[in-house]
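Attaching a single structure in structure tokens format; questions to follow.
Yeah, one chain of the complex is gone here, protein chain that is, but the others are all in their spots.
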């Protein structure tokens, strides 16, 4: 294995799915929000992404089975909207910048093939003053403003590190639209509150105006 | 040299060989167990694996001859069972994650070609409470349980670092079966006791039920 | 994305353009001088260079739009001379030497295609004694001497780190001519004075003799 590869159990056939990515990071906000969404929608796993840039350990589950680090894709057809959700337990090493670009490009290649035109990435942001706000960055000023109208605050003049920012910016390069939603967290440990805050905001936001645009 | 390569002296023709990998690591348990098996079976060296990701030094033996770091493959046809054994004096750098994936993939490619369908990787695990237990992780819960019946303890919810875990998990990706056997060790120095413990367990385990499955 | 790539808005058609590169580094002298030149010439952006070796964060502007790290190319047809100017907000990691070579090669490939035969790279140099001197290194002793006649001091027996030196030396490998102009700076923070010093020197130097050689 010398580059990322997908193992596809089945390709879901969903109309206009929204892609939601929640990876571990600050306060694990992205991963927690993604898992809440998976449970809420009773989403089903359908594909796995492996990469030689993921950490070189294997994990052992409670039954003694070894498995490689991976990202997992879930599909959720719901009444209001169809979701493709991706989460995982790891990211490439922070030092391996090229790996980050490669893995995020692979993700976008795949979700574009599945028909996604709208991308949501979720992460944490180390802001402590007001823990009730959700921050937003987007592929266009217009889209950022739409989410401000729904209650988010623009995350301006900052930086977003790792897959949460890269997947969004690379999607923009391909002409896709999307937002990055950031939950405020101290980031020292898994922050279930921040994960739930972003999940709730996403549900509310996508339930309304955005849906009509898809 | 820009990727791993094999130098094959001869390809052994063994029926249903079991592949046993024992590399240096915690307490050198894997390497010690592999060397015990090599001596016990009077195994013969037949191939060497080189990689540009191995450390960039050469070793000099007592006769003043320089040689590159390498993994060595040994073949051992025995009455009860045939073995392909691999060991070495090094591993790729812990930082070079992609190298680990590449080297382990190369190993599996080769041993699959030699007819191996069952993989045993051996390593050490930093457990100090009970130094008489051998821990097991496997490619399936059924196989893990078979080894529990033979006296091993499931190594659950942990991680296995480096080639010991990766070779097993990558083999699983190819549809091969196998187990990882871990000897408890403090890991500070070469632990001959832990190496012998795993070797003894392996001999006993393979001598019985597993053999019938091959 | 696994290698550098260009996104070209339009290819400017300029006769004998001079290529000027000013990247961040010591005292940000290169970036500051490039920005002064862009404003002075009212240069227009026409292309962007992306690379998987740039840092794996995205930046968010004041309107909440996310964008990948990139180098930006500007074109400036002026009465006396045509410029292609390149600047950016980042460089590849200092550890990733191969990335530096790749990105600088990509830059030269592109500006050579645009017709540039003369290269100017601008940087800072940690010299504190006399902050009124501009230092020069060149692709040939003759060219270095020409700039000495215009008032620069030869930067002899030193080293120039990162893209500022590499782009020049790689251009020389291709048979192009050029100079590196270095502004003295303590380097601890953005040194607007040093950036202006080099900009002024460049304007004066190119306005005269060099122009005739193109």
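Think of it as A, B and C in the order they're written, each chain with its own count starting at 1.
Everything below uses one rule, namely that a residue touches a chain if its C-beta (ideal position, glycine included) is under 8 Å from a C-beta of that chain, and two chains touch if they have at least 3 such contacts.
Worth saying up front: this structure is predicted, and the values here are computed from it rather than measured.
Visitor: Using the whole complex, pick out the displayed chains that touch the missing one.
Guide: B, C
Visitor: Pick out which of B:42, B:65 or B:132 touches the chain that's been left out of the picture.
Guide: Missing-chain contact among the listed residues: B:65.
Visitor: Touching the hidden chain in the full complex, which residues of subunit B are there? Just list them.
Guide: 1-2, 7, 50, 52-68, 92-93, 95-96, 99
Visitor: Mind pulling the subunit C residues that touch the left-out chain?
Guide: Counting only subunit C, the missing chain is touched by 94-95, 97-98, 100-102, 105, 136-141, 144-145, 148, 154-162, 165-166, 168-170, 172-173, 180.
Heads up, the rule we're going with is that only the chains that are shown with their structure count from here on.
Visitor: What is the Cα-based rotation angle between copies subunit A and subunit C, on a 0 to 180° scale and rounded to a multiple of 5?
Guide: About 90 degrees, rounded to the nearest 5.
Visitor: Looking only at residue numbers at the subunit A/subunit B interface, is the share used by both copies over half or under half? Answer same or different.
Guide: different
Visitor: What is the distance, in whole Å, between the centres of subunit B and subunit C, each centre taken as the mean of its C-alpha atoms?
Guide: Chain centroid spacing, subunit B to subunit C, equals 53 Å.
Visitor: Determine the centre-to-centre distance between subunit A and subunit B, using the mean Cα coordinates as centres, and give it in whole Å.
Guide: 37
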